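Below are the structure tokens for one structure; questions will follow.
Removed from the display is one protein chain of the complex; every other protein chain stays in position.
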Amino acid sequence: MKSICYMRPGVELIDIPEPEIAKPTQVKVKVAYASICGSNIHTIKGEADDHFEEVGYREGMPIPIGHEASGTVVAVGSEATVKGLKAGDKVTYYYNFYCGKCYFCRNGQEQFCLNVVSDSCGAMGEYMVLEEQQVFKVRDDMPLDKACLAEPLSVCMRGIDLAELRVGSKVAISGGGGVGMLLLQLAKLSGASLLTVIEPVEEKRQIALSLGAAFVIDPFSCDAVGEAMRITGGLGYDAVFEASGAKAACTTCYKILSRGGFLEFFAIYEPGFEFPLDLSDMWKREATVRTVFQSPYMFPRAIAALDLINTDMFICNKFKPEDCMQGFDAHLSGKPVKVMFDFTTD
Amino acid sequence: MKSICYMRPGVELIDIPEPEIAKPTQVKVKVAYASICGSNIHTIKGEADDHFEEVGYREGMPIPIGHEASGTVVAVGSEATVKGLKAGDKVTYYYNFYCGKCYFCRNGQEQFCLNVVSDSCGAMGEYMVLEEQQVFKVRDDMPLDKACLAEPLSVCMRGIDLAELRVGSKVAISGGGGVGMLLLQLAKLSGASLLTVIEPVEEKRQIALSLGAAFVIDPFSCDAVGEAMRITGGLGYDAVFEASGAKAACTTCYKILSRGGFLEFFAIYEPGFEFPLDLSDMWKREATVRTVFQSPYMFPRAIAALDLINTDMFICNKFKPEDCMQGFDAHLSGKPVKVMFDFTTD
Amino acid sequence: MKSICYMRPGVELIDIPEPEIAKPTQVKVKVAYASICGSNIHTIKGEADDHFEEVGYREGMPIPIGHEASGTVVAVGSEATVKGLKAGDKVTYYYNFYCGKCYFCRNGQEQFCLNVVSDSCGAMGEYMVLEEQQVFKVRDDMPLDKACLAEPLSVCMRGIDLAELRVGSKVAISGGGGVGMLLLQLAKLSGASLLTVIEPVEEKRQIALSLGAAFVIDPFSCDAVGEAMRITGGLGYDAVFEASGAKAACTTCYKILSRGGFLEFFAIYEPGFEFPLDLSDMWKREATVRTVFQSPYMFPRAIAALDLINTDMFICNKFKPEDCMQGFDAHLSGKPVKVMFDFTTD
Partner (left out) sequence: MKSICYMRPGVELIDIPEPEIAKPTQVKVKVAYASICGSNIHTIKGEADDHFEEVGYREGMPIPIGHEASGTVVAVGSEATVKGLKAGDKVTYYYNFYCGKCYFCRNGQEQFCLNVVSDSCGAMGEYMVLEEQQVFKVRDDMPLDKACLAEPLSVCMRGIDLAELRVGSKVAISGGGGVGMLLLQLAKLSGASLLTVIEPVEEKRQIALSLGAAFVIDPFSCDAVGEAMRITGGLGYDAVFEASGAKAACTTCYKILSRGGFLEFFAIYEPGFEFPLDLSDMWKREATVRTVFQSPYMFPRAIAALDLINTDMFICNKFKPEDCMQGFDAHLSGKPVKVMFDFTTD
């Protein structure tokens, strides 16, 4: 089958063997859409090459990538009977398969599962074979390009859960990419006030306003901290989400945090980046700093929340699998909120 | 000054002495709007008569009522300097003045303040004298009829806080009065899914839909429990708010609660009403039952949230103070979401 | 093998087929100790007879019972490799096997798992075959009679978690049986102050004092509510756990609850018992009422907490399996904190 693979360097559409159901608990899915996550960029930049070597990929071997996809069930294993799945069902999926047995799974912390299987097969190919646990049915009338966003939505929802927002909380978001635009909508859905997006790209600021931001700040053309303090009457924001991945943005985010506020670092930063946390300031600010890793226990709510989210700007940049390079280039241009590969056309 | 007073029985617009600043920490406010709360109805039905006798009201003495109002500052005591209030400022108020010293105030539970002063002067008169603690400035461009809703909004926000909603939580609200319609909007602002309002009055169901309900149920013309379970795919709601005050509705609310769900009794029920809690069922359901009493620590966020709330249907039923009987009759008809008295016209 | 079975009516030690590993994910355990839970009494009173008929038990068929046990691994399935279990390991177990796939498991609510397998084999027999998920290794030097208490400890810990205790919270416990005595110790371990146990049996009150209760109340010889309010200076308790199963105790527990307090009904009450919740009183009290069903995600912490718990009074009432009637009679006498069957002697 065709699969977009990481080739060390670069990505290509490659023919690889079609996966087949190997255990009775598995389900085979024909992929409809698969989208690019910012972490894929870190991968194709080579940051995970050591890991790939370790798990057995030799030079020249294609490495299937991607972990955001939707599609249609084509086969169901004999013991995959819990969810009532059958051929033809529209589904989305979660890329992590948790063991359910280890210390962390038994402790209610699946995100740290010691036996997690995360990357058995990439999402950017024609077919995937998944454990039934990972497959989630969506409504028959749910468009599959929208359903493709369940995974990024789930992890953003977890970030919102952990920030303990309440109606009227003042919220700022740094970065208007896919994650930022989901966090924006989720913050709005959580009753945020003075909802502010900090983003240098003009088009993305306009999209942010159309998705519910009350304010946007261009950090390249003004003093972002000053502007943020002006918006909040000098109090700062109750919660700030850093989703740009830029070092300078981290400092801005910390400075615009209200006393008693939450700061969530949501992006993947360059390896080894250390944020200098001023402990004297932090003490008086009584802040909380958090990160979010994976999204366990979230999919039922994430699927319910798909209906609450405007995904128009997430599904309007589709590329054919054979144009995968153009798709990645478009993502790297920084303009699209989300880039998606369309596997529905033959 | 003119004041709408409870006369045991009935309400009348009565001339009573205008209150004056008696302590340097006080602020005098000219009332613009004052609205009817369901609890006022309990008062004029005589349910608090014993209390009034106890605190010194003799037969025939007018009893000022009301605790939801907005207005304009007319005088500021010499020690009321914390909030920068000055004559002409638009304000709203919270009817409870907390002592800040007792066990509960020091324990972070102002709502149980042992020295609370709640009803020094009713809100339904031309002037109020308040402690600075109770007075909250609103933006200059905030309409005062909207600002009048800060108190009911604050208590509904507290109810929402205590229900631990998350984006995607399934929520139902029983009763489409002022409280129900605020809870509805706050639940929507909290990311509720399958948001359902149960309300027998057709006009109110229409308003509920216009304010964001995804479903409405008429409990008089259909099997409300069956309908609710159909909407939720047999799972029930994660949070149910009972805001109708009707006994039968309490049972419905319990039955449509999901496993692990929250049930909040938000109305004032007839004195002595005991809800029969089936402990065997409750055990398997692992439900949480809560009530909400007052709204301490809420006003800064409530005022921020005024901008997030559609109040059109709350401010469209205004009466002149001299037509107070008609105003109360309108409330009792069950049609208006909210009834308001307009003290701005001379 | 020998197994204590419910015979409708009565319990008997019966010869039943020894279970064998049927799936590669399973583990076989030789039981050392199995203890009586209050819910077993409900079973042998016939309250679950309809259920047993439904799942296929015909008249006269022995029904294996029990869900609290410890023992030694005797065989490990070829795919039961996550926990490093091997023959000879000391273990305890959790009687529920969760599917990990259904709506509730994926929603972080294993306690409501739609495919839970709870009673494949009773704990009160010589051998059990369990899924690896259910088996938990304990330290080599952990006495197995103590390890037998992991399950009741886990469910009490969940009750304590849900009550949101903080150091200095005032806590009362109604009922000094196994559950009450564990709640007592856990409340103490949570920093409870004025820790009070309400229990009519003199011996149990003495044990409660020895395990850390600051006060005990005999509800049969004094006005329990009055006494509780005296102890708490009129404020009542921040959290009250009802673990006696007695109807009258439920009312006492409600009345001694502080404003803003938590009331947890922890016992199994007679089918259909409805606790009359006075909504007017509840409103002013702003109480929270909860129940606790099962103990998902708890075993790693429960096993850690075994070291923090004094179990002397839980392991001092041991009976031989062939004396099972005497064991149950001892439990029914209300004197022992816990009754245990010893399967270690041949």
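Chains: A, B and C, in written order; residue numbering restarts at 1 for each.
The rule is simple: a residue touches a chain if its C-beta (ideal position, glycine included) is under 8 Å from a C-beta of that chain, and two chains touch if they have at least 3 such contacts.
None of these values were measured; they are calculated from a predicted model.
Novice: Per the definition of touch given earlier, which of B:68, B:89, B:132 or B:342 contacts the omitted chain?
Specialist: Residue touching the chain left out of view: B:132.
Novice: Taking the full complex into account, find the residue in C:160, C:184 or C:231 that is in contact with the omitted chain.
Specialist: Here the residue in touch with the unshown chain is C:160.
Novice: Pick out which of C:169, C:196, C:294 or C:311 touches the chain that's been left out of the picture.
Specialist: C:169
Novice: Please identify which residue in B:46, B:226, B:271 or B:300 touches the non-displayed chain.
Specialist: Of these options, the touching residue for the absent chain is B:300.
Novice: In the full complex, which bits of chain B touch the chain not displayed? Write them out.
Specialist: On the side of chain B, residues 82-83, 98-103, 106-108, 114-115, 132-133, 136, 296-297, 299-301 touch the unshown chain.
Novice: Counting contacts across the full complex, list the positions on chain A that touch the omitted chain.
Specialist: On the chain A side, contact with the omitted chain comes from 103-104, 109, 111-112, 235, 250, 259-260, 265, 268-280, 282-294.
Novice: What residue numbers in chain C mark contact with the hidden partner chain?
Specialist: Answer for chain C: residues 157, 160-161, 166-170, 186, 189-191, 193-194, 300-302, 304-305, 307-308 touch the chain left out.
Criterion: only the chains that are shown with their structure count from here on.
Novice: Please compute the C-alpha centroid of chain B, do the same for chain C, then give the distance between them in whole Å.
Specialist: So the centre of chain B lies 42 Å away from the centre of chain C.
Novice: Express in whole angstrom the distance between the two chain centres, defined as the mean CA positions of chain A and chain B.
Specialist: Comparing mean C-alpha positions, chain B is 40 Å from chain A.
Novice: I need the residues of chain A touching at least two other chains; which ones are they?
Specialist: 300-301
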